[in-house]
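Okay, handing you the structure first.
The complex is shown incomplete by one protein chain, all other protein chains being positioned as in the whole.
Coming up: subunit A.
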Amino acid sequence: MSLTSNPPSSGGAGPSSANAQRTQTLKRSVQQAFDDPADRGLGPNVGYQSKVRVIDRYKVIGFISSGTYGRVYKACGRHGQTGEFAIKKFKPDKEGEQIQYTGISQSAVREMALCSELSHPSVIKLIEIILEDKCIFMVFEYAEHDLLQIIHHHTQPTRHPIPPSTVKSIMFQLLNGCQYLHANWVLHRDLKPANIMVTSSGEVKIGDLGLARLFNKPLHSLFSGDKVVVTIWYRAPELLLGSRHYTPAIDMWAVGCIFAELLSLRPIFKGEEAKMDSKKTVPFQRNQMQKIVEIMGLPTKEKWPHLVNMPEYSQLSTLSTSSHPKSGSNLEKWYYSTINSHSATSNPSSNASLGAEGYKLLSGLLEYDPERRLTAQQALQHPFFSTGDKVSSNCFEGVKMEYPHRRVSQDDNDIRTSSLPGTKRSGLPDDSRPVKRLKE
């Protein structure tokens, strides 16, 4: 649409534009001009036009990642905006030659509305949303790292623990963000290391609210909307057992899993997801539940009174238990063997210093009964944070080494056009295009 102010004659200026490309540019521009209601002579009935254009405001540095939602690009401002940005471009519904307006998905609407409303140092900050050319661009502050990356770095070349002060600071900031979300009736529903951002100054920021939603006024049961929520390794036992009542406790279980992963550098409950069958019924996630039971023991109705009301309660008896059934949890054993595993090498940054309070916090978060599980507020007040070294607001404080920067690929940084794998590049003039294309 906005191509009307960018006539084809000015196209193809880039050094890399071959003839074929130029032809295509022209073809597309002509096509778009034709499709532009402003040019159709309908007088006042102009189509929607964005007041700002994403490429006028931002210079794309490169491509960061893609997912089911669309793609994320790294960018910097063209008008002296401070800092760097991550621009999330939502995938239009229909892939192909002609993108159509098909109505914005409910999850995108939720994310746009929630991110516009939220404001907290531990939640990734939305800068602006640009609706342009049938696409949605959400511009966020940029974070150099995420927990997945940081955890991975500590497995290379050999496993070495994340310093205890870093773990503590990350947990505190993460809980702080959760507390803010929950106090504002927002469930994140997809907390996992990849969604927890960390800036280069060590600030932790909860990101990707693509699955988040308000839980204060569910007109329909929260269950009815999206049947499956939260990456399976971080999924709370009540969800695995078929609960329809979502509470902030599901986020807290995920936080417990993340805590464990910061300590052991691998997912604590790494189950295999049972796929949905052809009738779209949600299967019981036996393998995932099994992984939990192996460490946590079987849940009991004494410790979790509502357990017997869970839709999949009967499935529990079919799980195989270790040699000593009903003997309870192995979590304590798991915890101490994890935090002490590196101390043999007399590593000064051993996690052994996290001590007994670390175990208590972990077990409070990985509590089977969602009603007894720690809330974010309770967890923030846990002695874990008040004993030992003071919690720093910079999780990298005192850390000597530097974490690798986020990988930014130059493969596709043409944000306005060919942002989808498999769609054709249109060769629009774009000065942010690198001289050397990796793929064309």
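The rule is short, and it goes like this: a residue touches a chain if its C-beta (ideal position, glycine included) is under 8 Å from a C-beta of that chain, and two chains touch if they have at least 3 such contacts; residues count from 1.
The working rule: contacts and distances are computed from a predicted model.
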Undisplayed chain, where the name is taken from the UniProt record, one of "Ras-related protein Rab-4B", "SUMO-conjugating enzyme UBC9", "RNA polymerase II holoenzyme cyclin-like subunit" or "Methyltransferase domain-containing protein": "RNA polymerase II holoenzyme cyclin-like subunit"
Per the touch definition above, residue among A:Ser65, A:Gln81, A:Asn184 or A:Gln378 touching the missing chain: A:Asn184
Touch list for subunit A against the chain that is not drawn: 42-45, 47-48, 50-51, 100-104, 106, 109-110, 112-119, 129, 131, 134, 183-186, 213-214, 216-220, 225
